[in-house]
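Can you read through this structure? Questions will come right after.
Heads up, one of the protein chains got dropped from this complex, but the rest are sitting where they should.
The first chain written gets the first letter, and so on, giving A and B; residue counts start at 1 in each chain.
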Amino acid sequence: MKLSILVLEGPYNHEASDSAYNFIQAALAKGHTIRGIFFYDDGVYNATKLMDPPQDDRHIAKRWSELGATGVDMIVCVAAAKRRGITNEVLVPNVRISGLGQLASMIDECDRFVTFGD
Amino acid sequence: MAATGKKVMVTVRKAPHGSIYVQESIEVMFIFATYDMDLSVVFIDDGVLALQPGQDTKGLGIKGFMASLGALVDWEVTKVYVDRRSLKERNIAEDAVIAIGKDEDTDAPIRPQVLDSAEIAAMMAAQHSIVSF
Partner (left out) sequence: MLHTVNKSPFQNSALENCLRLAREGDVILLLEDGVYAAAAGTAKSSLVEQALKRHTVYAIEADVKARGLNNLIKEVHIASYADFVDLVEQHPVHAWL
């Protein structure tokens, strides 16, 4: 199954980012493919490298970046990012900024689509 | 433009202005309408409040999205629906709902089509993907 995921909330403030991550890990463990992960609304905050959580807690941006390093298409919406001050300069590696058209493509090219938000 | 792509629905269930979800969902609608997908939009629960007539955000200093809503049909977002029961619960008359466009010939306002919950449920069940706001 090819999955596309939409994340609508920022890290830590809501559980959406964690639920999405845990779901995706389970899907990959079962051999499914992630067609793409799209970050919209406050979801764009998931990709800032300026994130500096306590050492003994999960580093949400880093683990998204690590997922991106495996080849999963990780996109932050340009319009939502601009609104919230997320620019290329502050993005973690393996995540890119692009338009809502990428979300349309992710949906078109997946078997199942799941939204994680508040 | 005939939609030949997959059936994709956007559901809007949150009230406007208290959060940005309604506004950013409309941006999604505009972009999706330019892609080859069979797009429907459904306003349910507090989402129907986005269609309340007479909204004026000037006093809040917020730009708002009302002009964009009025242009949905111009942007080829034509399959727009609203839940009857949600409207009734919130005392919004069906014929008072904001227009999403104007008829090309008569200039008559085009409003979202009011549907019963069962019709919306059936429509949801027919979708390839649903984007939830």
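Note that contacts are C-beta pairs under 8 Å (C-beta built on N, C-alpha and C of every residue); 3 or more make two chains touch, one makes a residue touch a chain.
Keep in mind that this is a model prediction, so the values were computed, not measured.
In the complete assembly, the contact with the undisplayed chain comes from B:Ile44, out of B:Ile44, B:Leu69 or B:Ile92. Of the candidate positions B:Gln23, B:Ser40, B:Thr78 or B:Ser132, contact with the unshown chain belongs to B:Ser132. Within the whole complex, the absent chain has one touching residue among A:Ile37, A:Ile60 or A:Val114, and that is A:Val114.
Where chain B meets the omitted chain, the residues involved are 11, 13-14, 44-45, 85, 117, 120-122, 124-125, 127-130, 132-133. Within the complete assembly, residues 1, 3, 8, 15-16, 19, 22-23, 25-27, 29-30, 32, 112-118 of chain A touch the chain that is not shown.
Here is the rule we use: only the chains that are shown with their structure count from here on.
Centroids built from CA atoms put chain B at 26 Å from chain A.
Those residues of chain A that touch chain B in the complex are listed here as 4, 6, 8, 40-41, 79-80, 99-101, 103-105, 107-108, 110, 112-113, 115, 117. Across the complex, chain A is touched by residues 5-6, 8, 20-21, 24, 27-28, 31-32, 34-37, 128-133 of chain B.
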